[in-house]
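Up next, chain A:
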Amino acid sequence: MADVKIEMKTAAYVCSGCGLGDKLDVGQLARIAQKEGKMALVRQHDFLCNSEGVQMIRDDIENEAVTHICIAACSRRAKTEAFNFPSVAMTRANLREGVIWVVAEGAAHDEVRQEMADDYVRMGCAELKKSRMPEGNPNHTQLKNLLVVGGGISGLTAAFEAAETGYEVILVEKQAQLGGWAGKLWKRAPYKTPYAEPQETGVAALAARVSAHPLITVHLNSTIAETAGAPGRFAVKLAQESGSITEVAVGAIVQATGFTTYDIAKLPELGGGLAHVVDQAGLEALAMAANGGVMKRADGREVKSVVFLQCAGQRDDSGQHLPYCSGHCCATSIKQAMYFKDANPDVNAVVVYDDLRVPGMGEDFYRSAQHKGVIFAKGKASSVTTESNGLKVNYKDLILDSGATIQADLVVLATGQVPSSGVDVILWDKLTKEADGGSIEAKQQKSELKSISILNLTYRQGPDVPKLKYGFADSHFICFPYETQRTGIYTAGPVRRPMDIMQATEDATGAALKAIQAAENASLGRAAHPRAGDLSYPIVRLEGCTQCKRCTVECPFGAIDEDERRFPVFNEQRCRRCGTCMGACPVRVISFENYSVDTVGNQIKAIEIPDEFSEKPRVLILACENDAYPALDMAGLSRIVYSAFVRIIPVRCLGSVNTIWITDALNSGYDGVMMMGCKKGDEYQCHFVKGSELAGYRMSKIGDTLTGMGLEPERVSSFEVAITDNAKVAGFINDYVAQLVEMGPSPMKGFG
Partner candidate 1 sequence: MSELNQKAVAKYENNFLREVEERVEDGEWVKMCMQCGVCAGSCPLGNAWEHSPQKLFRMIMAGKREEVLTSDAMWMCTSCYSCIVRCPRKLPITHIMHGLAHYSHRLELAPKGQPTRELARIFWQNLVKTGRVNELKFSLAVYFKDGFVQGIKNLLSMQGIALGLVKARRLNPMEIIGGHKCRDIGGIQKMLAKAREIEDRRQGFTS
Partner candidate 2 sequence: MAKKNYAFYPGCSSQKGASASNFVPSIGVMCDKLDIQLNEIPDWNCCSASIGYGEGGQLSRLVLNARNLALVEQNLPGQDLVSGCPACWLSTRETAEKLNEVDSLMADTNEALKEAGLHLSGTVKARHLIEVLIEDVGFEAMKEPVVKPLEGLKIAGYVGCQTNRPFGIAGESFENPQYLDKMIEMVGAEAATGYEQKVTCCGGALAFSEPEKSQKQIRDIVESAYDHGADMIVTPCQLCQANVEIYQSEINKKQGTKLAMPVVYYSQLMTVAYGGNSKQAGLDGNILRPQKLFDIIK
């Protein structure tokens, strides 16, 4: 592409508004842009973001054929509506939030303030010269149809809603019929006012509408044998029970593979395994058989007394059973107790619970059950045993603080949902390493593991969507429940987290939207969330590649495969544009049009380094653009002062930081480097999964390089910065600068 690009013409615009003119010598800034920055066109304006200033820039783009502009004014986070020029490459030199708002007031600081501004203009121009207008991934895709895996209520809903939106859907269900667990229910808990009675599930009707829908193709008795490709061009092999294979091509995937119930045989102390002790699914079967009449046990005897034991094998801190709460079970037991009471009010129905969890309008459902005479006992069951023709439930009544016993004809254990999420890719990765190391049993285990895979992705990072805690294939992010680690593949329903029908249908509808969105974005060569709409994409110079595989291994999204010659094969539509591969590459052959080793490297080299006698240290800050950079910006907004010796460069993610930047900086005489990223660990913040972790790991390795250069390891340090740390981040800077002053200037000065 590079060759077909038109003549580059650069321009810099220096604003003197918002006090810039008062606090800085903008004339000098303009001269620097011209002389050092080599900008073809340099203009000043005292209010650049107003209509007149913006028009001036537009005219230059129109009449002067300007293709690259550097705006020397406020932060890239400010005035984005005004400075919106989609047709040109643009950089922003942050003179307001980055200089005049954070450098101490007063003439005493005029010099360092001006130096800081000068450098930012130099950096802005340097970056610009290496930047190109992102043009979008040229490998366009066309497919916008969806594959929905799983024909339960979630899958049916996703398929139906997507089809109703006008998108074709292929629905795959491994059973012989649609409906899943919800299809096996007699009734469902209420989802609308007055939230008082069990309601029809509506599953049969929905299944019928799906089967009849002109845009939906249903494959029953089918599983996924292989999933290759990327959003907009997934190639999927469907395996029928018969063994025959159908190949389909889809734009995006919704995985709604649901859950299995926790095996009550694992709960002998609660009667698991005894006759007439069933789980909630078992009770639904009895209700189906009763068909609205009096409830009977498997042996045909009418049930006069039934006990529901909540949290059976759930909320377990002993490590034996499920540690989590499945959320729906309290409402489900209430509904099931109503089956009995509605058919015969004289039945004694008792629910033994610890915390009764019926959030929202569920409270009305609870009231309704009490009104029908269902008894709720806060207690802990200790044992369920057979007695004559019935059962004996022993529990501690926590209100009366005493042991209690109930005779029951039937006992229902409210067990939890176990997600059907396939292969644990972490384990997979471990086994792969061992297998590559020649371990036979690792190979063995791998093929066993493969057999439970759901999607059978051909990705290097493993055959299924990564799981979080307890095997749920959920998003790690609170604000973004659909932010999965496999672009274009969205999980929905209980495979994502435990949930009831009400939530599952909503979840499936949302997942359908995300899948549609992913296919649409791929077809336009754009990135998906969180850099939605980003037209840049990774470009690799294979001729320079050494097949070290770091990019393929470290890509958090499994976007990069390897060909038989172990060269990386980029699947741009899977890529989230974080630049982790760029940071990983030791030979620096991976780059983005507007974000590359050069766009950053050039900025680093552009600044003026005072000599060792000037007592003016220089510190490079590489700041994560999502947390640290906004925090620094807001420090400015709050007029929090920090050292004028730092030079800040925002990065897409610390994971994209290439160690060459660090060594270049130190070589050229910087006294120190601060890396500011987000929180690591279990509750990590990084939307590119492990950026700050990777950075930490890589930096730990350049220790030797530093000592080799005769530098103290402290000259490179990492900091965890949250977006709210406005004051804190200033503290970090000032302390670190003080520490460097203590340490004395870098011995590298002058050699740069």
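How these were chosen: all candidates are chains of the complex that A comes from, given by their letters.
As a working rule, contacts are C-beta pairs under 8 Å (C-beta built on N, C-alpha and C of every residue); 3 or more make two chains touch, one makes a residue touch a chain; residues count from 1.
Just so it is clear, the structure is predicted and the values come from calculations on it, not from any experiment.
Set chain A beside the options 1 or 2, and in this complex the one it touches turns out to be 1.
Interface of chain A with candidate 1 (complex): residues 348, 356, 366-367, 370-371, 373, 375-378, 397, 399-400, 404.
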